[in-house]
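The structure that follows is given in the form of structure tokens.
Presenting subunit A:
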Amino acid sequence: MTNQKDVVVRHPYPVRVAHWVTVLGFFFVTVSGLGFFFPSLHGLLGFLGTPQLAQFLHPVFGLVMVAGLIVLLFRNAPHCLPEKDDSKWFKHIPDILKGNEHHVVEVGHYNPGQKMLFWKIMGLTAIMLVSGLIAWRPYFAHLFPVPLLRLALLVHSMCGILMMFMIFVHIYMGFWYKGTLRGMTQGTVSRSWAKKHHPRWLRALATKGNKNT
Partner candidate 1 sequence: MQVDKHHYVSSATNALTPAPQKYVYQQEVAKLIDTTICIGCKACQVACSEWNDYRPDVGHNVGVYDNPADLGPNAWTVMRYNEVEENGKLQWLIRKDGCMHCEKPGCQIACPVPGAIVQHANGIVDIVQDLCTGCGYCIAGCPFDVPKQNPIDKRVYKCNLCVDRVFAGQAPSCAKTCPTSAIMFGSKADMITRAEKRIAELKSRGFANAGLYDPEGVGGTHVMYVLHHADRPELYSDLPKNPTISPMVRFWKGAFKPLAAVGFIAMFAAAALHYIGVGPVAEDDEEEKKHD
Partner candidate 2 sequence: MTNHWVDIKNANLVVVMGGNPAEAHPVGFRWAIDAKINNGAKLMVIDPRFTRSAAQADEYVQLRAGTDITFLLGVIHYLITNDKIQHEYVRNYTNASFLVRDDFAFNDGLFSGYNADRRAYDRTSWAYQFDEQGFAKRDPSLTHPRCVWNLLREHVSRYTPDVVENICGTSQERFKVACELIAETSAPDKTMTSLYALGWTEHTVGAQNIRAMAIIQLLLGNMGMPGGGINALRGHTNVQGITDLGIMATALPGYLALPSERAHPDLRTFLSVVTPKLQVQGQVNYWGNYPKFFTSLLKSFYGDKATPENDFGFNWLPKWDRLNDFMYTMSAMEDGKLNGCICQGVNVLAMFPDSNKSIRALSKLKYLVVIDPLDNETSAFWENHGEFNDVNPASIQTEVFRLPSSCFAEEEGSRVNSGRWLQWHWKGADVPGDGRNDTQNIAGIMMAVRRLYEQEGGKAVEPLLNMSWNYANPEQPSPVEVTREMNGRALADLADANGNIVVRKGQQLSGFGQLRDDGTTACGCWIYSGSWTEAGNQMARRDNADPSGLGNTPGWAWAWPLNRRVLYNRASMDPQGNPWDPKRKLLWWNGAVWTGYDVPDFTAAPPGSAVTPFIMQQDGVGGLFAQGKMAEGPFPEHYEPVESPIGTNPLHPNVVVNPAARLMENDTKNLGTPDEFPYVATTYRLTEHFHALTKASKLNAITQPEAFAEISETLAKKVGVKSGDTIQISSKRGVIKVKAAVTKRIKKLRVNGQDVETVGIPIHWGFKGETVKGHMANRLTTAIGDANTQTPEFKAFLVNVKKA
């Protein structure tokens, strides 16, 4: 076990709460969304009680997810701004996929892949929020013309699928990079993990810490 000295705070408590709220929303929205998208997966709608309840809850959980993401947007956007080294990271993706990220680039708070994912999720969520509101029955959909409704439903489903892909990548990465998950559960990661995967962040953290002391 690593002792307290060996860990650094990766995600503060509010960020962790927001993340897991988002996860909760995403989970239900995805389960029901798949049920709506693939008729053969209609049975998934039962996961939220009845299909009719799923129809009601799907947008509600969508909004839960949006709420979590709004917090994450404000907390994490500064960490996700592009940096000049990002292109180097992208050039080395094949190496990175082989697990050699730490050999090829020095990553800051988030690596460019994470940053890109962050913005894509934010962007997709925005689109889904708008398209979802347009298609939301029985409250809003009747206010819009049918052609717009069709577009909204198509865009919503496409974005949803894309989002699922991204979240899948996100989960897989967390699973693949051992030691990452606790950063979002307990909030801390080991210094060695940080040093290996986000050395610039760790250094920046140290500088900041020195200044503070």
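In the analysis below, a contact is a pair of C-beta atoms (placed from the backbone, for glycine too) under 8 Å apart; a residue touches a chain by one contact, two chains touch by 3 or more; residues count from 1.
How these were chosen: all candidates are chains of the complex that A comes from, given by their letters.
Just so you know, these numbers come straight off a predicted model, no measurement behind them.
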Of the candidates 1 or 2, the one touching subunit A in this complex is 1
Residue ranges of subunit A touching candidate 1 (in the complex, touch as defined): 35-40, 42, 45, 51-52, 54-56, 97-99, 101-102, 135, 137-138, 141-142, 146-147, 149-151, 153-154, 157-158, 161, 164-165, 168-169, 172, 176-179, 190, 192-193, 195-196
